[in-house]
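Only one protein chain is missing from this complex, and each of the others stays in its spot.
And then chain A:
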């Protein structure tokens, strides 16, 4: 069983399991949306004293923080008990494209040339990851949700605004991938 679970999961298993998580949270009386935690964290850090947006009772979001904590544990379990030694099966075309950007495919989940110690301690590497994070955090709150809140919860409830947000995710993603990345790397 453990051996079966350790293999990379096919997309249909994963998709079905994500839908299950969304329904499970609905059944708990909650709504699946991860980026709300970022606002909660700002509130806990004391942002509510200065900015009204963060002035709310964060305890109402405690469940979501616990969910997030669990997802970190899920990462730990995946890299230990359920660790697979198989390299990631990335498409050859992507391997090629990244090669021309100077990013070598190493078979791991994330490239060491982007997340490795050497790169992240360089000013350029640090700034890239920091800026990327700022865009994600700012964009998620501006759009009122991220992949979980809009692409999964929102689309499941046939919300047109969520569809617009997902179109936005792709506009931004395509611009970054095809126009900006070649300038950075």
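The rule we apply is simple: a contact is a pair of C-beta atoms (placed from the backbone, for glycine too) under 8 Å apart; a residue touches a chain by one contact, two chains touch by 3 or more; residues count from 1.
Just so we're on the same page, contacts and distances are computed from a predicted model.
Engineer: Tell me the UniProt name of the left-out chain, picking from "Glycosyl transferase family 2", "Type-4 uracil-DNA glycosylase", "Transporter" or "Peptide/nickel transport system ATP-binding protein".
Structural biologist: The record for the missing subunit names the protein "Transporter".
Engineer: Kindly note down the residues of chain A that lie in touch with the hidden chain.
Structural biologist: On the chain A side, contact with the omitted chain comes from 5, 8-19, 21-31, 34-35, 37-39, 41-42, 45, 47, 51-54, 62-64, 66-79, 82, 84, 88, 90-91, 93-94, 97-98, 105, 109-111, 114-117, 120, 126, 128-144, 146-148, 150-162, 164-178, 180-181.
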